[in-house]
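The complex appears here minus one protein chain, its other protein chains still in place.
Order of writing sets the chain letters: A and B. Residues in each chain are counted from 1.
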Amino acid sequence: MKLAVLSGKGGTGKTLVSVNLAAVAKNSIYVDCDVEEPNGHLFFKPVGIKNETVAIKIPIVDAALCLGCRKCVDFCKFNALAAIVNKLIVFDDICHSCGGCIMLCPNNALTEKDKVIGEINTGISEEVKVISGILNTGEASGIPIIKEVLNKIAAEEKLILIDCPPGSACIVMESIKDADYCILVAEPTVFGLHNLKMAYELVGLFNKPHGVVINKTLANSHLIEDFCDENKIKILSKIPYDSELGTLNSNGEIAARKSAVYKELFSSLLQTVVKEVEHETVTHS
Amino acid sequence: MKIAIPADEKILSSDVCMSFGRAPYFYIYETMTKMGDFIENEAASSPGGAGVKAAQIVVDQHADILITPRCGENAAEVFKATPLQIYKSKNGSIADNLDAYLNDKLSQLENFHAGFHGVAGN
Partner (left out) sequence: MKQLLILSGKGGTGKTTLASAFIKLAQAQAYADCDVDAPNLHLVLEESVKPKKKDFYGMPKAEINLLLCAKCDRCREHCRFDAISIKDDVYQIDPFACEGCGVCEAVCPVRAIALKPDIAGELMLYDNHDTVFSTAQLKMGSGTSGMLVTEVKKAMKSVDVGAELAIIDGSPGIGCPVIASISGVDLVLIVAEPSVSGISDLERIIKTAQVFHTKTVVCVNKYDTNLKNTEKIIDYCKRQGIPFMGKVPYDEKAVKAINDGVTIVDIYCDAGYAAQEVFNQAMKELNF
């Protein structure tokens, strides 16, 4: 079962929810797809880390074969190539690895080489397998890393928690593609509501079953509840604002491992979600 | 000798454009004939890699000197492969900066900023 945790924006408690759900589930897999700012490992502090690099293909020029025809320069929509004084220069960090230049070169002057853009770390934290995708700074796109991470878990039978990147860009779409269920985390502020609407639109686009977790609930704010009522979205859980949780979280501790109250809260959230998914499977088959 | 300057508008009294890659025009001045021309910068509307393309355009114009307030690392990489020299513009119009250069009052640009890597797309 794959559960994706997302929010329209960062800082709403996406990592808090996915880390704690994975922790209470035991025998589970936590996958950090927030490759630009992967923070899940700061909580799990996994051990026995295996590290593998992720590479993309970028062109390399054989100057002796280059005829200076500029076909590649004219073709490249990303402007990753320049032809200067009969010398071809490739800009690795602009290249999107489409392979067009190599395909078009009339003299086979271009070939491909691997360029490392990040890495995947796999480790263990108690009974949770922790997989983190990490994009190197300065790289344009983390999508190849997310694809690689999701490939790794494609055949897994265990419960998987996917911590998605913030926002609603294609990188998030990639992360939720294979999910059985999406958990949307929202804060009860006008900003939070605005961001939730974006995440809601995104899961709608992919027809993914979904529910909402309200983080840092306030007694006098019903913004998120009202929106969920209106759109018939299930509210899965409400996490109250609590300085103890705040302190645990900001110190990089996993609340469900440190506090009985939060162990209970996240276990019950997990049960609710699992029931939802089973219900979905029944109604759709 | 040819001098290139990024321009906001197609007039000599126009300010030097703050961005090299995304300048709407380049002013190209030939010191031998004392004549100048404005050319369109096709790179300005590129979603990504504007600096590289703009540099290619300037090099293709056979410019020897570029006067600009700033220049990205990628464009600088293109220029490194050529004899072109880059000078830092001062406040004022294109005409002012051209004068300043011809009277030896500009210094070479030394700092190159990181680019807008892979801007559009993802």
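The rule is simple: contacts are C-beta pairs under 8 Å (C-beta built on N, C-alpha and C of every residue); 3 or more make two chains touch, one makes a residue touch a chain.
Treat the numbers as computed from the prediction; the structure is a model and nothing was measured.
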- prompt: If the hidden chain were put back, which of A:12, A:28 or A:175 would touch it?
  reply: A:12
Residue of A:171, A:184, A:213 or A:277 touching the missing chain in the full complex: A:171
Task: Against the chain that's been left off, what residues of subunit A make contact? List them.
output: 8-12, 15, 36-37, 39, 42, 75, 77-78, 96-100, 103-104, 137, 140-141, 166-171, 173, 187-191, 194-195, 198, 201-202, 205, 218, 220-221, 223, 241, 243, 246-247, 249-252
Field: On subunit B, residues whose C-beta touches the chain left out of the figure
entry: 18-19, 22, 47-48, 70, 111, 113-122
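Everything that follows uses one rule, which is that only the chains that are shown with their structure count from here on.
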Message: Can you compute the centre-to-centre distance for subunit A and subunit B, using the mean CA position of each chain? Integer Å is fine.
response: 40
Footprint of subunit B on subunit A - complex, ascending: 73, 76, 78-85, 87, 89, 91, 93-94, 96, 138-143, 169-171
- line: In their shared complex, subunit A is touched by residues of subunit B numbered 43, 46, 48-50, 52-53, 55-56, 59, 74, 77-78, 81-82, 114-115, 117-118, 121-122
